[in-house]
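Sharing a structure below in structure tokens format, with a few things to ask.
Certain chains of the assembly are absent from this excerpt, and the rest are unmoved.
Going by the order they are written in, the chains are A and B; count residues from 1 in each one.
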Amino acid sequence: MVARATLHSGTLGGYGSCDTAAERETAMVSYSNNKQDYLARLRRIEGQIRGLQRMVEEDKYCIDVLTQVSAATKALQSFSLSLLEEHLATCVVDAARQGGEQADIKVKEASDAIARLVRS
Amino acid sequence: MVARATLHSGTLGGYGSCDTAAERETAMVSYSNNKQDYLARLRRIEGQIRGLQRMVEEDKYCIDVLTQVSAATKALQSFSLSLLEEHLATCVVDAARQGGEQADIKVKEASDAIARLVRS
């Protein structure tokens, strides 16, 4: 953890935990840099979704609604790409350094998440 | 409008307007069937986005957050595909029947919206 914080302090700040829910019970870490940025982005997306509800309520033209849906989808994608980059830079890099099975597990897990993103 | 309502009453119910904002000022139409379904779907998606904020707040594992983002993205996509199908079945079909330039305009507009969806 210390190593990571040092290494990536300039670039990525760091949100989240590299441990799954089960592992984390003992070691709670909250990194505050990117977290506020992530929350702000999600709040903006929530605003876009509420805007969409208003558009539907007011019978706005379908094509205009679709344009807004594309914007919200792009914002979600961009959010997940940032999250993924940070995950690679912290959790996957850490696991690689620890070596052994853990590296393989983290790579497989990240690859599965990437596949879900690419296919959604 | 009457023709459309008759034609598609069984299949698509019908939300929205085939007219752009400018055209609609005089002829306000609100179709209530699909509208409630669309609003319900958007409220569920809003709930997913708020769920994501909670996950980030609580430092949930990145991969789990990413899984939820994929679910929300899929829900948005599915929403826009329904909206688009209804738009084709009502506005584009109506314009085709009116013929002339209007058909070309609606087809171009729908194609551009599809391109934005495919690329987002």
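Operating definition for what follows: a contact is a pair of C-beta atoms (placed from the backbone, for glycine too) under 8 Å apart; a residue touches a chain by one contact, two chains touch by 3 or more.
Since the structure is predicted, the reported quantities are computational estimates derived from the model, not experimental observations.
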_Oligomeric state of the whole complex, in copies, if 2 are shown_ = 4
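Heads up, the rule we're going with is that only the chains that are shown with their structure count from here on.
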*Geometric centre distance via CA averages, subunit B-subunit A, whole Å*: 26
*What residues on subunit B touch subunit A, complex-wise?*
15-21, 24, 28-31, 35, 38-39, 42-43, 45-46, 49-50, 52-53, 56-57, 59-67, 69-70, 72-74, 76-77, 79-80, 83-84, 86-87, 91, 109-110, 113, 116-117, 120
